[in-house]
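A single protein chain has been omitted; all remaining protein chains appear in their positions.
Let's turn to subunit A:
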Amino acid sequence: MSGTSSFATRRSLLVAGLYALSLASLAMAAPALAQPVTGGTLIYLEQQAHTNLYPTAGGFYPNSGILNQITDKLTYQNPQTLEIEPWIATSWTVNDTLTEYTFKIRPGVTFSDGTPLDARAVARNFDTYGRGDKSRKFPVSEVINNYDHSEIIDDLTVKFVFKRPSPGFLQGTAVIGSGLVSPATLDRSFDELGDATKIIGSGPFVVERETLGKELKLKARTDYNWGPARLAHQGRAYLDGITFIVTPEDSVRIGALLSGQADVIRQIQAYDEPQVEAQSFLIYAPSTRGVNNALVFRPDNPLVADARVRKALLHATNTQEIVDTLFSRHYPKATSVIASSAVGYEDQSARLAYDPQRSKKLLAEAGWQPGHDGILARDGVKLELSIYESLPQPQSKAMLQLVAQQWAQIGVRLNVLNADSGSIAVDLLDPLKTPVAHTMVGRADPDVIKSNFHPANRDVLRQKGGLSDKIKSFVDEALNGRLEAIAAETDPEKRLALTREVQAYIIDQAYQIPIFEEPQAFAAAPHVKGLAFDAVARPSFYSTWLDK
């Protein structure tokens, strides 16, 4: 015992010493810490080029990295507490049935083209997001449910009316897909909005110029004075500008960061983390708080139509091995459909255990027998599935190969495919070609499960009447009903209970194999201060400054 205690004392002494040392260094660095410096251009290396920047398409990481700087939202979701706080809306009221939301708009806010951001502009934005616009090819926003119309009460007051209760709407005004843009932007058609210079927002930065697919330059708006009310920093952004450079090669991004040619990089792979941390660079891995990185089945394909087959594959997937082999401490193993930091999470890990013996039993029950080549077969059809590598997901190709290796142990073959993006987009709509897919989606609201699974939204299961016209019969009304109930439930407690229920249902049906809680991994040079992330891990450079 004495040995331990003396060790403990020595250690606490050491800690105390270190603490004193760090205090001293803090004291020395204090002037720099206390006073952010205005000026400088931040170099941001992005893994992929942005696609269409119509705000509701902002879920795609590269898009949100840009949209988050150039647009403001009606409300601000505090990334720590997940509370909704004032931003462009200074206050709001909601009726008891959650069918009417009234927002008071902050006076004096303008878009970067000079148009005032008033009730009329906000109404126009949400009318477009909530209802879509077929003539301009604008899709309906996945975060706005049951939208009916808007009413302009006065210049700075706007009311939104819903057909049925829409409890997710308030949070929906805070997400990246609800960025406010100038009416001039909404006058254009969807096809024109791949050009970032056409997106006129009211954000702290504006697009200066862009070389499509390569580089994008943002410059600060000097007259910006309407940041989220809660932030300590008000007024213009500290940075003069941000240069986004598309750098697909992982090793080039890391090399550029470590050699001082870049300040912040997005998507640092787990295997590169040690060398970044070894040079005292910082890794930020905020959780995306949504549906976990997972494999989803398309039950319209007869091979995976049987829940026993899906369950067998779920229990044949060793997620612990995947996380240990390919990822790091920033990638926690998934324990449910949604991340443990997500709203409405319930631990399902007991039903997600790795158990290949059980898998074999389930497959035998379902009538699958080993063929002469070791692959299971039934009535001459082999249990051979195909999946496409998912480029936005970290190390998707390596992960899928590992899954293929694990499934091979129970006699199931998984082919990991790759193709040009056009063919992938077409094949992903056809469950016969892609019985399994690799997906995730981030949003800090229970509606995220609906966003992912409902046929009117992302439709990851590919139901009849959803995104694909190749579906023969698969519809799960029980699931859709539950998802719609979450989107319409007005009592927050009941809403969370429904969310927990739907997680259990999805795991029961084994529609999804949750793998890990996907963070967005960024790395930044030590001189980058005040880097912030929204509730779903999208970077915000409003309060960022360079200490060099």
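The rule is short, and it goes like this: contacts are C-beta pairs under 8 Å (C-beta built on N, C-alpha and C of every residue); 3 or more make two chains touch, one makes a residue touch a chain; residues count from 1.
Convention: contacts and distances are computed from a predicted model.
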| remark: By UniProt, of "Peptide/nickel transport system permease protein", "ABC transporter ATP-binding protein", "Alpha-D-ribose 1-methylphosphonate 5-phosphate C-P lyase" or "Acyl carrier protein", the chain left out is "Peptide/nickel transport system permease protein"
| field | Among A:326, A:487 or A:515, residue touching the chain not depicted | value | A:326
| Of A:246, A:283 or A:408, the one touching the omitted chain in the full complex | A:408
| Which subunit A residues would touch the chain omitted from the figure, given the whole complex? | 249-251, 254-255, 269, 271-272, 274-275, 321, 324-326, 395, 397-398, 400-402, 404-405, 408, 415-420, 423
